[in-house]
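A single protein chain has been removed from this complex, and every other one stays in its place.
Showing subunit A:
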């Protein structure tokens, strides 16, 4: 579809910029451009969306490396300090070869101070990739979530996040804009999208989870590292959530999404509160759904669905298991960092009391090395968490959404079944009436039943159409999802491995500096 174009100039001339902005036009001129929407789907968007089925590879390579994004974020949060040479941050490995759609600002963690953003080598590789996958869909929108700010006091306080959008899609009025949103706004967005799209088979990315404990600490004003971590975790999760949502070609067209991104004032989403009327209704529905699932016995005519469901079930289990192990790793790594720090202090004390000067000096050096290493472990633990662990937990929730979509299909089938059964009953009733000979009432009743039969025939047809539609949508969605998943995992895991590489390189540096000190003991 799109040929490789020269990236538009961006002020600081950053290399890794793949906003092939001109491709925005292609969106509109693409051949098969109608939204795959069944009559029952809401609000056909005014803009034609790319037809996903026209391309064999769904997800878009030009989804961009969020260098720019991060730069801006850093500017906003004023954390950039490029002069601490030791902390060659793990971040510098982030602009990774393939695009990193969902983990842009992973390491703005409280303790990290310096970032360097250059990655010229990566630029070349990514360019090639773009050319290869140039016939994929091209998304031209970047979302950043930043600047968590506490608003208000006490139990009514909340965190406001800045949502910045950079895009050249013409459906948006500006090319760059930002708004302030709070967590419940995100939940509200998800709830709206879910109610519109889930039941017709679209996999709507789930929003980050609520956390009463976490938020309470923040509200109460505990300014400790655990609450800053919590806020950072949430910020990153919200960002990934939005990125995933806008990547979905259908959801991107949704006006609610647009309103969320663009409008400065958003009606407060109160239905998202856990204990509200809507919240309780949700819980009841969930329970009802669970019961229903057990009772629906569907005649699966399509082996594909059965197979897929099983696959997702397996995948779910495996991911959960992996997630548990990774969480353990994060925990132990943090422990290691703390223990290393303790040891460093102890070694310094030992060096102080050692009365042989050279040995004393060497021990102090050892203490310094260990202290640096403890920082390293700390940073690695962040990487472990934000890259690996969060990826897994995101996908565990996504798979739950996928399963939900399959369930909706079952319900759709059930509805169709029910309509067929009712139609049958009506026809039987009609037949009975024909046989019984009561001329006076019969005409009226006959008409009534004729009407009902027609009504139900229509419903049956509708049900069939709906079922076919949802099946078709699901197939497409699952295809897209799988591609996404593969890409996501590969990208993030590669990034994670690169962080491990960084750590080892640092370790080598530190120990190489220490070795002559140790040898100098005379």
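What we mean here is this: a contact is a pair of C-beta atoms (placed from the backbone, for glycine too) under 8 Å apart; a residue touches a chain by one contact, two chains touch by 3 or more; residues count from 1.
Rule of thumb we're sticking to: contacts and distances are computed from a predicted model.
> If you look up the hidden chain in UniProt, what protein name do you find among "Fe-S metabolism associated domain-containing protein", "DNA replication complex GINS protein PSF1", "Sorting nexin" or "Protein O-linked-mannose beta-1,2-N-acetylglucosaminyltransferase"?
Missing chain, UniProt protein name: "Sorting nexin".
> For the chain that's not shown, point to the residue among A:174, A:268, A:321 or A:446 touching it.
Spelled out, the listed residue whose C-beta touches the missing chain is A:321.
> Among the options A:174, A:268 or A:356, which residue touches the chain absent from this view?
Looking across A:174, A:268 or A:356, the contact with the absent chain belongs to A:356.
> Given the contact definition stated above, which residue among A:266, A:329 or A:396 touches the chain not shown here?
In the full complex, the listed residue that touches the missing chain is A:329.
> Using the touch rule from the top, list residues of subunit A that touch the missing partner.
Subunit A touches the chain not shown through residues 97-98, 125, 311, 314-315, 318-319, 321-322, 325-326, 328-329, 332-333, 335-336, 339-340, 342-343, 345-347, 349-350, 352-356, 358-359, 362-363, 366, 482, 485-486, 489-490, 493-494, 497-498, 500-501, 504-505, 507-508, 511-512, 514-515, 518-519, 521.
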